[in-house]
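The complex appears here without one of its protein chains, the remainder shown in place.
Each chain gets a letter, A, B and C, in the order it is written, and its residues are counted from 1.
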Amino acid sequence: MANTAETIIIGGGVIGCAAAYYLAKRGMSVIVLEKSDNIGSGGSSRNGGGVRQSGRDKRELPLAMYAIEHIWPTLSEELGMDVEYVKKGNLRLGKTEKHLEILSHLAEVGRSCGLDMRMIDGKEVRELNPYLSEEVIGASWCPTDGHANPLRTTLAFYVRARALGVRFITGEEVVALRKVKGKAREVVTKDGVFEGEHILLAAGYESRAIANTVGVDIPMSKKLLEALVTEAEPELFPQMLGTAEADFYGHQTKHGSFVFGGSSGMEGVNLDNHGRLATSSITAPCICRGIMKYVPKLSDAKIVRTWAGWEDQSVDGVPVISFVPEVPGLVLACGFSGHGFGISPAVGLMLSEMILDGAPSLDLSALRYDRFCAKI
Amino acid sequence: MERHDLIVVGAGPSGLSAAIEAAKCGLDVVVFDECARPGGQLFKQIHKFFGSKEHKAKIRGFRIGEELLKEASDAGVQVVLNATVLGLYQEKEVLVRIGDEIRHVKGDAILVATGASENTLAFPGWTLPGVIGAGAAQTMMNLHGVKPGERVLMLGSGNVGLVVSFQLLQAGCEVVALVDAAPRIGGYGVHAAKVARCGVPFYLSHTIVRAEGTDHVTGVVIGEVDKSWQIIPGTEKHFDVDTICVAVGLSPMSQLLTMAGCDMADDPKKGGYVPVCDETGATSVPGIFVSGDVSGIEEASSAMIEGRIAGIAAAKYLGYVEQAAEENEVHALETSLDALRQGMFAPKNRGKDLRETEEGCPISQNLLRKGYLSDEEVFAYPGVRKIAGVHPVIECTQNIPCNPCQDACPKGCITIGENITSLPVVNPDAQCIGCGMCVASCSGQAIFLVDEDAGADTATVTLPYEFLPLPKAGDKGQALSRSGAPLCEAEVAGVRSAPAFDHTNLLTIRVPKAYAMRARFFQPMEGGCAEWANQWTVPETSAPSFRGPMTIC
Amino acid sequence: MSRIAEHPILGAPEKGRLVTFTYDGRPMQGYEGEPIAMALKAAGVMVHRYTAKRHEPRGIFCAIGRCTDCVMVVDGKPNVRTCMTPLREGMTVQTQDGVTAKVPEGGAPTDGKA
Partner (left out) sequence: MDRSRDIGPFVPGPDDDLLICRCEEVTKGEIRRAVHAGMWTMTEIRRFLRVGMGLCQGQSCTKLVKGIVARELGVSPATLDPETSRAPMRPTEMHVLGDEKKEA
């Protein structure tokens, strides 16, 4: 089979799969190259499933609002598979005055962008969710936020894209990009060379090294984050939970289990196991203590699994979704900084527009790759 | 942080053996086990083990467990029970749950001896209550004194299926059939023979079509399979049962090693996903060792030796023993391990359809297909001789690693020789005194004392008997053939029990002379023999399954 | 009854004292310290739970805490592995339906408290 397509996508995560789907839907030929053996191997299968607008940076908020207004509500029907989207709001919880200050600021940002988001007191918090502890003195409340199943969403995009003729190749590690006649054209892998008119780089943290091969750098680092899941529990509450300091988040899934992520404060320095993802012995207990403070009812819930995942943390906390003028044909979509899942359908759609129409329908100029500069 | 020289995960035969050797070398050893009792599966093993003396042959599994525990305690090993290892993290850190508390414990070395879990087989109805694993049956009856069911069908003819079938009979259950999709019995012939002579029919090349019942099992349908494992229409047979016991192999429980980042391999010969390790059990992660079933499914006897080797290797790794000493000890243990890995059931022979023993005797196809030797076939083996007076008849016909009978006979009637897998030979010139030590010592219950001419046109047959209630001299009943078919009237001529026999009672029955080489089991009679008498001429089919009249509360 | 009074190899089983617990609201007896599942089995109880999706009955399968098929609501907590949990005097054991207690037949839902 020829290793040529109109678009070569590097990265078979939720961004790559979504972009592949929207491109193929409009008739484009696409090849997706995934380094690991599995589709959705990275952050796409390791995140908490939040589909939220609240707490987002102004620069990426339009993507979240667009996704929640136009894509998520009908995504299951569109893809023919239940992605378990639930739009029952997001409570971002505060336990101290300082927390409330942070939350008020976030709520203000949201409102300034037209988002329905407000501060509520502890009493109202517990009216919405009676399982939250008395320690919670207030929260920001965004009723249009929610959550979905990231595993199924990623795979649903993959299934539909594949059915539309997208060629997915797993275990295909990209080592370099090569320009031909001044344009990004060739994708060199360990086993071969692929060619495309357009090259979409959506490989998480690995995007940096690949972009480096054509002289482009995206300032980002990686963090080893952890999450856990409980056994199925009786239905307790439908909201997505978060905290002012973003150190803990989670929700109850359709299956009944609770998925929670959180940090121990060691994320930047956690050891991986000689390149293999590894959980640390202290993070899951820490997340448990966090959960029990906010939702004491869950203290008897059993944890069945913990896992770790790398987060591609851009230096300013929002992604790079951008053309690269000096490397025509290259589109970057990386640095999602741990909150890419909720916006992934919109990002996929915008990327397809960038490639097919030359520009996205939303203004993404604040997410350009060359926005980074020194602080003084 | 709490730290030990060696943390052993799993207090089964292998883990305890490793801990003992390591502690003897001076290591500070702690053993964690998630169960309330140590010993792993040993305490469910109520049969006598195979092997030679050094392998603790003819000792029952649970007694070996008791011995190991004492040895561990004497060696200063700390065994922590109800201690579930939740994870094996980097830097050889173990997260262990003890009661309602978790603890972080580090080991300079870690030995994972977590054993195996049972495989399952899916068939319609397999999730119904009443379909259980063979291990579950053992747990119920041998640990907790609860019968798994009244009428049981066993799926699987490996050693586990055979041994558990016999244990079910001992617990007072009826085993209606033993079924296996394979064309040949997978376990030891002697294990099959002791089940068959109790009247359990074997259905090889058969599998379960479906389990029946709405809220729990009330019946089962089996059918014959063709070469591509498809059920041949019209071959279905129904049994009323309340329990279906599944014994279709084991898989290594190697999850902790995957988590620890050890190199792993999917090796069907070892039963599944196992850590890559050298002959001492060292994995790809320095300081992490493995032994026992977790590194490849074998018998408990091998697991114990592997444990001892890994324990010494860990001691060497931590500088507690010199290289030369380690090599010596490991070499001796490897020789012992090698002895167990010989014969027709050796790992290298797995799956092979052997036709002859090492001695050139034909391997009984009846034994492989029906679970018993035919009356004609028995004479093909060196343990079966016609000799005047009382003499042992050893119906041991496959090369398995076992030799206690040789040591048991004080008169030199039995010879196995150097190679413990050789068939036992009965020496016609040695004088049997009828002590019965060989009968009780045979882990396979394959030795009988026969006096073909015991006067008045009768013969006596002394057989191993491990059922309750124990018949008394003078009791009447019927003799059963090797297939469990009723043969003739029999009278108990004597019963011998002795501590040295370890619960294997020697039952001597008197039968008509013509049945001396055919009568191999005894069924006590409660009423009279009259109603049975009409069966005695029936050929060897459709025998009612033996069921010891157990006393049940 | 399916308790073995005297075993040919093991003799009489060692048991704790006889205690009373409730099973779906009915008093039942078992030996202290033995797994709950064994007390139920000895009393002839086969069904421990009904599954969440297909509402099919399940009972003891592995009996060593691996398969988790034997879970029930014990003292109000769901998903308790009865094959691993020692029986204590006064325990409340309920058939599990999905992840909650099944209503005992002919009775009101119990709250799971002892």
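FYI, a residue touches a chain if its C-beta (ideal position, glycine included) is under 8 Å from a C-beta of that chain, and two chains touch if they have at least 3 such contacts.
Predicted, not measured: the structure shown is a model, and the values here were computed from it.
Student: For the unseen chain, which displayed partners does it touch in the full complex?
Tutor: A, B, C
Student: Thinking of the whole complex, not just what is shown, which of B:R37, B:R63 or B:R103 touches the missing chain?
Tutor: Counting the whole complex, the residue in contact with the absent chain is B:R103.
Student: Out of A:P73, A:P238 or A:P285, which touches the unshown chain?
Tutor: Within the whole complex, the residue contacting the unshown chain is A:P285.
Student: For review purposes, identify every residue of chain B that touches the missing chain, sorted by number.
Tutor: 1-2, 34, 84-87, 89, 95, 97, 100-104, 117, 119-124, 126-127, 251, 253-256, 258-259, 264, 266-268, 272-273
Student: Spell out the interface residues on chain C facing the chain that's missing from view.
Tutor: On the chain C side, contact with the omitted chain comes from 51-54, 56, 58, 61-62, 65-69, 71, 79.
Student: Need a quick check: the contact residues on chain A for the chain that isn't drawn.
Tutor: 1, 37-41, 45, 151-152, 155, 158-159, 162, 167-171, 230-231, 255, 279, 282, 284-286, 288-289, 291-292, 298-307
Simple rule for what comes next: only the chains that are shown with their structure count from here on.
Student: So what's the Cα centroid distance for chain A and chain C, whole Å?
Tutor: About 44 Å separates the centre of chain A from that of chain C.
Student: For chain A versus chain B, what separation do you get between their C-alpha means, in angstrom?
Tutor: Between these chains, centre-to-centre, one finds 54 Å.
Student: What is the distance, in whole Å, between the centres of chain B and chain C, each centre taken as the mean of its C-alpha atoms?
Tutor: Whole-Å distance between the two chain centres: 30.
Student: Report the residues of chain C in contact with chain A in the complex, numbered from low to high.
Tutor: 52, 77-79, 98-100
Student: Mind listing the chain B positions that touch chain C in their complex?
Tutor: Residues in contact with chain C: 34-36, 46, 60, 62, 117-118, 127-133, 135-136, 139-142, 144-150, 170-172, 214-216, 466-468, 470, 503, 548, 550-553.
Student: Sort out for me which residues of chain A touch chain C in the complex.
Tutor: Residues 231-234, 256, 300, 302.
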